[in-house]
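I have a structure here, written as C-alpha cells, and I will follow up with some questions on it.
Missing here: one protein chain of the complex. Every other protein chain is in place.
A, B and C are the chain letters, set down in written order, and residue numbers restart from 1 in every chain.
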Amino acid sequence: MAKKTSLLVITALMAALTCIATMVITIPSPMNGYIHLGDGLVLLSGILLGPIYGGMAAGVGSMLSDLLLGYPHYALPTLVIKAFAAIVGGIIYNMLVHKSFCKKYHLIPLIAAGIGGGIIVTGGYFIVASILFGEGVAALSSVPGNLLQNLFGIIVSCILMPVLTHVPAVKSMLAREA
Amino acid sequence: MIRDITIGQYYPADSVIHRLDPRVKLLGTLIYIISLFAFHNIASYLIAGLFLAVIIHLSKVPFSYIVKGLKPILFLLLFTVMFNLFLTPGQEFVRVGFIKITLEGIKTAGFMAVRLIFLIIGSSLMTFTTTPNHLTDGLEKGMGPLRKIHVPVHEIAMMMSIALRFIPILLEETDKIMKAQSARGADFETGGLIKKAKSLIPLLVPLFVSAFRRANDLAMAMEARCYRGGEGRTKMKPLAYKKRDWIAYLCFIVYWTLLILAAKIN
Amino acid sequence: MSIILDHVNYIYSQGTAYEKHALQDINLKIEDGEFIGLIGHTGSGKSTLIQHLNGLMKATEGCIYYNGQDIYDSDYNLKELRSKVGLVFQYPEHQLFETSIIKDVKFGPSNLGLPALEVDLRAYEALKQVGIGEDMIDLSPFELSGGQKRRVAIAGVLAMKPEVLILDEPTAGLDPKGRDEILNLVSSLHKENKITVILVSHSMEDVANYVERLIVMDHGKIMFDNEPKKVFTHYKALEQIGLAAPQVTYVMNRLKECGQSVNTEPTTVDEACEEIIRWAKKKGILLT
C-alpha cells in the first residue's frame, strides 16, 4: 500500500484523537475557554508524525474541537498555535531521544518537548488574549490556565507514550523513523 | 447522542444564510472580525451591530440560542470590563475610596465589551449555520489559490473530513471499551492521580490498537477505490457561486464602505 | 439465586430530540442454572438489556434484583455484581491490552482484590477451560489468530468465576468449526460448572441446538419467552419481525403443508431426522 494514503489517514486519526482528547474531559475555565487533555495528543502527534503531518494533525484536530464546542473565535489562532507547538515539541523530542543520557529515561525528551510546546501554547494564547482583551493584566490572566493545561498535557503524553509503543502499528512506525 | 457530536453547534434551519456558499461565510466572518479591530468609534460599532442584527434575523437562529453561546465567556467579559474600567489611566470620573474610574476607562471598557460580544456572536453565526463538513468543503475551495505555492490544500481538506468521520466512531469505541473493562472489574473513577492514570491503560491500549487498525483498513479501502491524492481528481459537488453569494459579497462591500464613511465623518 | 427485572425501562438521550425508548417495561425472571438464548433484530435492545443485568447501565425506570437484593440500592456493591455476572461483549478480543496472555486474563480477578495465588490459579484454570495451552501463555495476545484471541478474551471473564455468564454474539466472524467449539465450550460450562448462561445470537440454528429457554425481543419489548420449540412454532410471527426459524423447522412445516403427517416440532437436525425416518417407516418407504 502506498505510504501516502496511509500517512494521510493516520494524520486524520491523530487529528480525531486530538479533538476527542480535547473534548472528553473539559473543565470550563473563565480565562481561556476550557482546560483539557488535548495538549498531550498535540505533543504525541508531533513526535509520531514529524513536523509537517504532526503539525497538521495537531492544528486541525484542536481547531475542530474549538468549532464543535462553540469557541469558533479561537479556531484560527488555535490552528496556528497548536500546529506550531506540535512542530516544536516534535523537533525537541527527536533531537534529544538519540542522546545517550536520554536512552535510559525515555521521559526526559518527552518532558522537554512538552515544555517546549507549552511555551509556544502559553505564549501564543497570550498574544491572542492581548489582541482580544487589550494588553496587560487581562491578557496575562490566561497564562496560569494554560500552564496548568500544559502540565496536564505532559502528564497525558507521559502515560500515553509507553502505551502507544505497545501498539504494533505505532511500533513499526517509530521503528521506521529510527 | 454521541453520534451527532460532529455537527457541533450547527442549528438546522432553512435560511438564506444557511444556504450561502461556505466560502462566503468564511471570508465574511474574517472580514467582519477585521472590521471590528480596524474601526473603533461609536458610529462604526453601531453599523457593525446593525449588520449583525440583520444577519441574525436572516439566519433564523433564535436569539436565545445565540445568547446561550455567550455564557461561557461571561466571566471573561466581566473581568475584562472591570480591568479596563479601573486600571485605565486618564481623567477621573468618579472615585470610591482608592478606586478610581476614569472617563477613558469607561470608554475602553465599553468598546472592549461590545467588540468581544460582536466578535463571538459573529464567529458563532458561522458555526450555527454551517456544518463542519461544509466548512471543510469551503476551506478546500477557498484555499485553492494556495495550491500554487505548493500547499497541499486537497490533502488538508481530505484529512479534515476523515477526521470528522473518525470522531464519532472513536467516541463510540471508547464507550464500548470502557464498558467492557468495567465488566472485568476495572474502575475508572476512584483513586488518586497515579491510580487513575494507571486505570487508563486498559482503556487506551485497546483504543489505540483499534484506532490504528481502522486507519489501516480505511487507507486500504481508499486505495482500493483508486485514491491517489488530489491530482487528476474531479469533484462531484464543485462549489459554485450562486447569485445570492455575489449579493452577499456586495453586502460586505457596502458594509465596509459605510464603515469608512463613518470613520471619515468622525 | 435469580435475577429479576421488574418493569424495567431504558431511554437513551432522554429529553433530547434523539430520545430512544430502547427497553419498554421488561419483566423477566432468570433462575439459577438456566441456559437462555436472546434473539431479536438489530436495534431491538438486546445489548441494552444485557448491560442492565450486571449494572453497567442503570434503568431509567424499574428495579432489578439479584438474589433478592435491589442492585440500585445505594449500599449495593456493584463491583461485586459485575464479578458475579460476567459479560462477554461482541468482538471481545478488541479489549485485550496486556503484553502477555496470562497477564490479560489476570486483569479481571486481580481487580477483585484477590490474593495473588488465587488470581494465578483462576487464570490458569480459565485458560485451560478455553483450550489455550500453557506453552502459549507468555505470548502477546496481539500475535494470536482471531479465534485464539476470542478464547483468551472469554477466559478473561471466566477467570472472575461468574455465576452468570452472558455472551453477546460470541461466534461472529469465526469459521464453522470455531463456532461449534465456542458454543460447545459454553455449553459444557453450563453443564459441568452449573453456570447460568445467556447467549445473544443471530443464528436460529445455534439457539435451537443449545439453549433451553428462548427470549425474543422486538422494539424494546419481550415478544416471546418460552422453550425454543414452542417459540419456533410461531415462525410466521418471527418472520414479521425480521427473524426466522431453523431451516429444518421449515422443512417440517412444508412437509405438513404438502399433506404429509409429520410433527412440525423438530428444530434440530437430529430431531428432524428422527421424525422423517419415523414418517418414512410409517409410510412404508423405509423398512423397519
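Just so we're on the same page, a contact is a pair of C-beta atoms (placed from the backbone, for glycine too) under 8 Å apart; a residue touches a chain by one contact, two chains touch by 3 or more.
Just so it is clear, contacts and distances are computed from a predicted model.
Undergrad: One chain of this complex is missing from the view, so tell me which of "Energy-coupling factor transporter ATPase", "Peptide/nickel transport system permease protein", "NADH-quinone oxidoreductase subunit J" or "Hydrogenase formation protein HypD" is its UniProt name.
TA: UniProt lists the chain left out of the view as "Energy-coupling factor transporter ATPase".
Undergrad: Among the options B:S64, B:Q91, B:T190 or B:T234, which residue touches the chain absent from this view?
TA: Looking across B:S64, B:Q91, B:T190 or B:T234, the contact with the absent chain belongs to B:T234.
Undergrad: Using the definition of touch stated at the top, determine which of C:H21, C:K84 or C:H202 touches the missing chain.
TA: C:H202
Undergrad: So one chain is hidden, and I want to know which residue out of C:H7, C:K128, C:K191 or C:R254 touches that hidden chain in the complete assembly.
TA: Only one of C:H7, C:K128, C:K191 or C:R254 touches the chain omitted from view, namely C:R254.
Undergrad: Tell me which stretches of chain B touch the chain missing from the display.
TA: Counting only chain B, the missing chain is touched by 3-4, 6, 133, 161-162, 164-165, 168-169, 213-214, 217-218, 220-228, 232-238.
Undergrad: By the contact criterion defined above, which parts of chain C meet the unshown chain? Give residue numbers in ascending order.
TA: Residues 41-43, 145-147, 172-179, 202-205, 242-244, 246-248, 250-251, 254-255, 258, 260, 269-270, 272-273, 276-277, 280, 283, 285-286 of chain C touch the chain absent from view.
We take it that only the chains that are shown with their structure count from here on.
Undergrad: If you average the CA atoms of chain A and of chain B, how many Å lie between those two points?
TA: 19
Undergrad: With chain centres taken as the means of their Cα atoms, state the distance from chain B to chain C in Å.
TA: For chain B versus chain C, the centre distance works out to 46 Å.
Undergrad: With centres defined as the mean C-alpha position, give me the chain A-chain C separation in Å.
TA: 43
Undergrad: If I count partner chains per residue in chain B, which residues reach a count of at least 2?
TA: Within chain B, residues 201, 205, 209 contact more than one other chain.
Undergrad: Return the residues of chain C touching two or more other chains; collapse runs of consecutive numbers into ranges.
TA: Chain C, residues with two or more chain partners: 97, 142.
Undergrad: Please name which positions on chain A make contact with chain B in the complex.
TA: Touching chain B from chain A are residues 1-2, 4-6, 8-13, 15-17, 19-20, 23-24, 28, 30-31, 33-34, 56-57, 60-61, 64, 67-73, 75, 131-134, 136-138, 141, 155, 159-160, 163-164, 166-170.
Undergrad: If we count contacts the way the header does, which residues on chain B are in touch with chain A in the complex?
TA: 5-6, 8-9, 33, 37, 69, 72, 75-76, 79-80, 83-84, 87, 108, 112, 116, 119-120, 123-124, 126-127, 132, 135, 155-156, 158-160, 162-164, 166-167, 170-171, 174, 197, 200-201, 204-205, 208-209, 211-216, 218-220, 222-223, 227-229
Undergrad: Which of the residues in chain B end up touching chain C in this complex?
TA: Touch residues, chain B against chain C: 1, 4, 176-177, 179-187, 201-202, 205-206, 209-210.
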